[in-house]
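Just one protein chain is left out here, and the rest sit where they should.
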Amino acid sequence: MNLLDLIRDPSQIGPWFYQTMLGWGLQPWLADLIGDIIGVLVIVLMVINSAIFLIWLERKVAARLQDRVGPNRAGPYGLLQTLADVVKLLTKEDITPDGADRVSYNLAPALMVMQIVMVAAIIPVASGVVGANLSVGLLYFVAMSGIASIGALMAGWASNNKYALLGGFRVVAQLMSYEIPLAFSLLAAVIWSGTMATNTLAVKQGEMLFGFLPGWNLFVMPFAALIFFIATLAEGERAPFDLLEAESEIVAGPNIEYSGMKFAWFYLQFFINSLLLSAIFATVFLGGWQGPFVDRFPILGLLYFTAKAMLVLFGLMWVRATYPRLRIDQMMTFCWKVLVPATLVVVLISAIGVKFTPDRSLNAVIISAANLVALFVTLGILGRTLRRQVETRKADLQAKIAARA
Amino acid sequence: MEITFFHVIFLVVAAFTLVCALGVVLSRNLFHASIWLIGAFAGVAILYWTMEAEYLAIAQIMVYIGAIATLIVFSIMLSRGMMLGRAPMNNFQSGISAVVAVLLFGILALVLLQINWPVVQQAITSDQIAQLGEALVSTYVVPFQTIAVLLSVALIGAIMIAREH
Partner (left out) sequence: MTPVIPLSWYLLLAAALFSIGLYGALARRNAIGVLMGIELILNAVNINLVAFNRYIVPQQVSGQIFAIFVLAIAAAEAAVGLALIIAIYRSRATVNLDEIDLLKG
């Protein structure tokens, strides 16, 4: 096998390397172990180092959207700004507050980064190029985000600071509530595709509907995709759902007492979390690495996948830079009274639609239409309720003004 | 018996799980006990993985770590006063409990080492996820529905009990 073949189809690198190691006379279990360790190192380093670029991107995009310049001093276009920040954070004093619970105080940032790096294992970046194509891939993703709430709770408690503790409580309330729409919108896609394995999901979306329409889940179930996007904003702790930070209310959330590199780990987790959530969105709803000519040149999948994930990430940044923060009760109400019932409807649509007629393309159209109907009904109900609330409040205010006059 | 790589992994994970479990019952600080508990849950999840029960391993992380451990940590924090007292963590029957626990382990170990289990040495060839899904809605549909009702009842009951009046 020559080098060009490996570049054309990167999924062959792993088996090729394994065979080479066997050729060197290594035991199979040792070759397995070495291959696994190299794979883990590649994923971890890629993910953590991508944050250097992501932080710059986030600041630059937010600045442009808000008509500012953004970082422009360190390096061309301010590209080296993050490195400068890292140096600054490294030289800062490492503070442990009085009365802090030392073990959990030091364990919490590690736990936060660990869970997010573990999610990276199931992202297929090109055809067959995935850390582990687990049969329970998407469930694994949801389970890992459950660990994040433990990490934040530990940080909040161990800091011995009431704002940090309040932040920790908020993290649990928010992440646990929004995990339901997150998991259920994924469930709708899983029912339709018949698999939870991420790479297989991407493969399944390669089938053409009626022979010419790409079978991306975004087209099949637009409402589920929208719900997942909103839940992503909340799971990624982004505005308008960044109640966990909420500088103006609880100062900075569970990481308030952390300084130096330990704070940087929380920061890192935030940015990697956004990247991986966009990657999951791209994999589940945008067809992952699917695109023209992928079957002949699988390496193109890397390009398509990156482009899709970056597009979603840009959407997340756009929302963050545009919308103000919600109040915590509004956020919880929105989750439990709007998103959760809506996702139940979406799951029901998928479950019925997948077996509605024997023709899969026709089923896709039916699910898509039902999704759009559900979307407009939800928007209609939401709009009416909100308008009624606004009118009631307006009438109240006018009555008060009249009483004073 | 030849000791392989898998045996080493099993022994490491088993030792980790047991140390965490001991931490749960021996730790003086309740919050630390809950962190040890998370470790023990994670160890058990890896043990499921070594038995190729991937779904159960992930469900273990999701339900035990993501929900039950969070709930336990949460309630420790909500009743903050319980951690400030310097009273001993164990009650008067801790000595006899230890004796009972050790005796129980001894008897169980004796018994289960003597039984000749009808072990079938076989690789798993079927799609376990699909099998689980089908079993839940065919053979085990009644217990499955009962569990669903139980969970709703528990949810409503927990809210009713914990609500402030």
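For clarity, chains are labelled A and B in written order, and residue numbers in each chain start from 1.
Everything that follows uses one rule, which is that a residue touches a chain if its C-beta (ideal position, glycine included) is under 8 Å from a C-beta of that chain, and two chains touch if they have at least 3 such contacts.
All values reported here derive from a predicted model rather than from experimental measurement.
Asks: Mind giving the shown chains that are in contact with the missing chain?
Replies: Within the full complex, the chain left out of view touches B.
Asks: Quickly run down the residues of chain B that touch the omitted chain.
Replies: 1, 4, 6-7, 10, 14, 17-18, 21-22, 24-25, 30, 33-34, 37, 40-41, 44, 47-48, 50-53, 55-56, 59-60, 63-64, 67-68, 71-72, 74-76, 78-79, 81-82, 87-91, 93-94, 97-98, 100-102, 104-105, 108-109, 112-113, 117-126, 128, 131-132, 135-136, 140, 143, 147, 150-151, 153-155, 157-159, 161-162, 164
What we mean here is this: only the chains that are shown with their structure count from here on.
Asks: Please report how many Å separate the Cα centroid of chain A from that of chain B, as a whole number.
Replies: Those two chain centres are 29 Å apart.
Asks: Which chain A residues qualify as touching chain B in the complex?
Replies: 29, 33, 101, 103-104, 107, 134-136, 139-140, 142-147, 149-150, 153-154, 157, 165, 169, 172, 176, 179, 196
Asks: Of all residues in chain B, which touch chain A in the complex?
Replies: Residues of chain B touching chain A: 4-5, 29, 31-32, 35, 38, 54-55, 58-59, 61-62, 65-67, 69-70, 73-74, 77, 127-129.
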